[in-house]
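Here the complex is missing a single protein chain, while all its other protein chains stay put.
Chain naming follows the written order as A, B and C, and within any one chain the residues start at number 1.
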Amino acid sequence: MFRFTPQEQYTMPAHFGPRTNKMSSGWYHHVTSLVVSYRTDREKLAAYLPKPFEVADDATISVVYACNKEVDWLAGHGYNLISVNASVVFNGAVDHLQGFYTLVMWENLTDPILMGREVQGIPKIYADIPDHAMVNGTWRVKASHFSHGIMAMTVSSLVDPTLEEITGLQESMVDKDNWMGWKYIPNPDGVGASVTMPTLFPAETTYSAVQIGTGSVAWEHLEWEQNPTQYHIVNALADLPVLEYLPAVMTKGSTNLAVEGKPVRELK
Amino acid sequence: MFRFTPQEQYTMPAHFGPRTNKMSSGWYHHVTSLVVSYRTDREKLAAYLPKPFEVADDATISVVYACNKEVDWLAGHGYNLISVNASVVFNGAVDHLQGFYTLVMWENLTDPILMGREVQGIPKIYADIPDHAMVNGTWRVKASHFSHGIMAMTVSSLVDPTLEEITGLQESMVDKDNWMGWKYIPNPDGVGASVTMPTLFPAETTYSAVQIGTGSVAWEHLEWEQNPTQYHIVNALADLPVLEYLPAVMTKGSTNLAVEGKPVRELK
Amino acid sequence: MFRFTPQEQYTMPAHFGPRTNKMSSGWYHHVTSLVVSYRTDREKLAAYLPKPFEVADDATISVVYACNKEVDWLAGHGYNLISVNASVVFNGAVDHLQGFYTLVMWENLTDPILMGREVQGIPKIYADIPDHAMVNGTWRVKASHFSHGIMAMTVSSLVDPTLEEITGLQESMVDKDNWMGWKYIPNPDGVGASVTMPTLFPAETTYSAVQIGTGSVAWEHLEWEQNPTQYHIVNALADLPVLEYLPAVMTKGSTNLAVEGKPVRELK
Partner (left out) sequence: MFRFTPQEQYTMPAHFGPRTNKMSSGWYHHVTSLVVSYRTDREKLAAYLPKPFEVADDATISVVYACNKEVDWLAGHGYNLISVNASVVFNGAVDHLQGFYTLVMWENLTDPILMGREVQGIPKIYADIPDHAMVNGTWRVKASHFSHGIMAMTVSSLVDPTLEEITGLQESMVDKDNWMGWKYIPNPDGVGASVTMPTLFPAETTYSAVQIGTGSVAWEHLEWEQNPTQYHIVNALADLPVLEYLPAVMTKGSTNLAVEGKPVRELK
């Protein structure tokens, strides 16, 4: 007979035993990221934020592409992701935080999708996301699913930042380095929730290179027939207007998703 | 502000609205399946069954490959799966059922993996599963992940069944047509569970063709470095001895996973 | 020392020995195809036909999607293709034929691409071509490369043909069943050709099902950055106007690419 052991970490299928972490850490050793941010319409963005999340003063969307290589818990394999994050304030009964609420995160590998959804409550879904292409100084990123495009991101004119720009990055990226989501697990019949709660998931990053340039994101409009499980998500993002692009950022570095002393937790 | 609507069906990301089912059903219109079953060691199998599941008298493992085409909820796209099921008895305080406990189900598309895990509690994980190959009367199926093999299944010598064999299939497949799993959702910090319960998920199938033959399954033994998220599952299955193969079955038909009046439910 | 054996069939790498055909045939046992044909501008189409090919009276483009399963020479594996064919007359010094000139053929498996190009001279190139989707009576096909779409094909309203329509199919498909291409192999420095010749490649097909309906093809316009090796091909096809769609055809059956007594040959 199989018995659950308290204090162990299980995911389905649980009956083959808990996850073994002995040979791995939370470190992603080689991460290349591109970030394109833009201000959008406050009212339209607010429609996607469950209470007590509120749109932050800058009403900004940050689209992050990350090419993750040498991921310890994947035995050194890697994967790519595209996350779409709203700058928010969490105004809870207990917790008051400024940071990013992850509206959606596409990844091209199922394993981190399952962990991210079922443990941290990050709304990860699948897309084909090839490694970025880079030619003539322009970086290009593309996501698609069921052979239909989701979005394209372009970053170019990258240069080393000034001290002033580094300070700006510090404020926009580091001081608001709280990543939040809404964990939701339906009941077995699909109606209503067994779990529904806001969550906070930490990350620490070290940078070996940072450059600043210009970027843009083009979202597709899709029919149900083209992407039956995601078309409503893509259309919602396509309908959030781009009022103004902020400087785009390219970084190289390492990220740790298992920060000592900072467990993922429910926000209250 | 986003508000959840009662009676709607959400999955993450929930804030873009509930799943729309208006244009789809639970039907998989073209399903080709291969089933290879074998008796195994009762004690070893029992080690993977949480209480109140018990190994059935026949102590049988059924490995099912299904090539699903024309799936309504995927707008007519398809995907492949390999599930490993133990014949069990559920002896709960309320429910007493004979059927199959799904030890693990590999699928080559993330969308049904997410739905199956988070709604029904089916322990679905990802694998590359190409469509079966068929040459010279032999059907071959293969699963791999991170470029490392998981298993290979072969079925051959398929012939139309006798009336006696059809009756045998009736008993082994239809009379025990209760599919069960264990839904487990961890807490946000990974330790302990927000949801942990046995579940029952119905299916109805109509057959346009059934044939009987001989089959075999070969499981790999893997190191953590070869398949860091699944090696312990594959090794556990490889270590369940094949004491005797039962007749292999090939079927073509249609399957409905949203049976009217039979919602997925918790077993008690 | 490796020596070539006369009468054997080699492809690169040749030094490991000739192709072994002992266990295989030219048969593709399960082929599902969709054909969408349309009349186009005669002058514009003529620009892509090397002499002595000429545009046939009907000035028609036939776009063929084929889902090939149980392919003998691939040990029962399969692959998908989309070919674009012009109805032509070959007016050579010796040969005078009516049939189809293959402008381009996309396939989602490299092995038949290499054979088709280097032996028969079929202009095969790679694309991601998932199996067709079918929902609510509509069949959909999609091709892409480097994550950028190439074309989408839709076929619907399929019904069994009348005797008159079968006769029409006979005339358009069978009586002109000569498939032709232009084999071109560059010199080692890329300039000029080692091989440049028109070729004829036979096929025989048996049909288990034929239906007739309506269809359409939508070609993308692409930049070099989106599909650097194929953008000029896709743009050329997108710029061939659709003057009138002909009835679309869906077939199921078997195809043999190694027809006894009809070797592939140079046209003169």
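Everything that follows uses one rule, which is that a contact is a pair of C-beta atoms (placed from the backbone, for glycine too) under 8 Å apart; a residue touches a chain by one contact, two chains touch by 3 or more.
Since this is a predicted model, take the numbers as computed values, not measurements.
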Would you indicate which residue among C:35, C:81, C:113 or C:248 is in contact with the undisplayed chain? C:113
Which listed residue, A:47, A:133 or A:193, touches the chain dropped from view? A:133
The one of B:42, B:148, B:232 or B:252 in touch with the missing chain is B:148
Touching residues of subunit C against the unshown chain: what are they? 1-4, 6-17, 20, 23-24, 46-51, 73-77, 103-104, 109-111, 113-114, 117-126, 146, 181-186, 188-197, 199, 201, 224-226, 228-229, 232-233, 236, 263-266
With the missing chain put back, which residues of subunit B would touch it? List them for me. 128, 130, 133, 135, 138, 140, 142-144, 146-149, 225
Residue by residue, what part of subunit A touches the chain that was omitted? 23-24, 29, 69-70, 72, 74-78, 130-136, 138-140
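To be clear about the criterion, only the chains that are shown with their structure count from here on.
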Is the contact between copies subunit A and subunit C built from the same residues on both sides or from different ones, judged by whether over half of the numbers are shared? same
Please give the pair of chains with the highest number of C-beta contact pairs. A-B
Between subunit B and subunit C, centroid-to-centroid distance (C-alpha), Å: 38
If you average the Cα atoms of subunit A and of subunit C to get two centres, how far apart are those centres in Å? 42
Two or more partner chains touched - positions in subunit B: 23-24, 74-77
